[in-house]
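See below for the structure under consideration.
Complex shown without one protein chain; remaining protein chains in place.
Take a look at chain A:
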Amino acid sequence: MSHSAAAHALPHPHPGHGRGAVAARATGLSKVYGQGETRVAALDAVSVEFRRGEFTAIMGPSGSGKSTLMHCMAGLDSISSGSTLIGDTELGSLGDRQLTRLRRDKVGFVFQAFNLLPTLTALENITLPMDIAGRKPDQEWLGQIVTTLGLSGRLAHRPSQLSGGQQQRVAVARALTSKPEIIFADEPTGNLDSRSGAELLGFLHESVRALEQTIVMVTHDPVAASYADRVLFLADGRIVDEMREPTADAVLDRMKAFDAKGRTS
């Protein structure tokens, strides 16, 4: 379970080094539910790359396949055809045990809600993946994450003593500790008020920029998407567009355009 040097590196004095390498890739990825008459293709031959040090937002209307894409890429769901890669590991050939290990060591997750174990403190939640792997967390890295996410004074608290925004930040910190190849965030601001949401997105952005992490975020909020480096638009299981350096307005316009197209076609 060796990690590439780039993924392991501490924030480099020269940002940009290591960037551009592929952290995860899907080639001709299809996911089909049901058979015959009831057959539904949630993903239809999707090919996509996520580069290291990039913050990608995936957008699309409900049922467009954005969550399915994330689940398949993260090894949480099986695929019907095509291939998916995390770092240099092909997921298709892995059994449950190996997939679990891969998720533990190379993938970070932030869910919409219920990210934390209520019985553990914030710090214990953050280091949980390391505990599971039986590894000691890198204290320097941990300190950096905690500082970046503004959690220094909250480490001994239980989740019930934290605000929703703080809980999500703890989840982000947990995703970051093991220096994964890639972090998947599923509507991480979905349950937050707009101020906490904006704060969290700022932290995500900062994690990518300052800590050189790779984040893929599924969202339906154009404002959230505007924090990303690029936005992928999904519709009917296909990637229909891509936008770099997005702004909320531009994203909203693009969404409206799809919506109109969807209605007329």
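Note that in this section a residue touches a chain if its C-beta (ideal position, glycine included) is under 8 Å from a C-beta of that chain, and two chains touch if they have at least 3 such contacts; residues count from 1.
We take it that contacts and distances are computed from a predicted model.
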Listed names "ABC transporter permease", "Paraquat-inducible protein A", "Heme exporter protein B" or "Acyl-CoA desaturase", matching UniProt entry of the absent chain: "ABC transporter permease"
Hidden-chain contact residue, picked from the options A:R52, A:R154, A:R174 or A:R254: A:R174
Full-complex contact with the absent chain, from A:E54, A:D105 or A:E199: A:D105
Chain A, residues in touch with the chain not shown (by the definition above): 71, 74, 76-77, 96-97, 100-101, 103-105, 108-109, 111, 113-115, 117-120, 128-129, 131-134, 160, 164, 174, 191
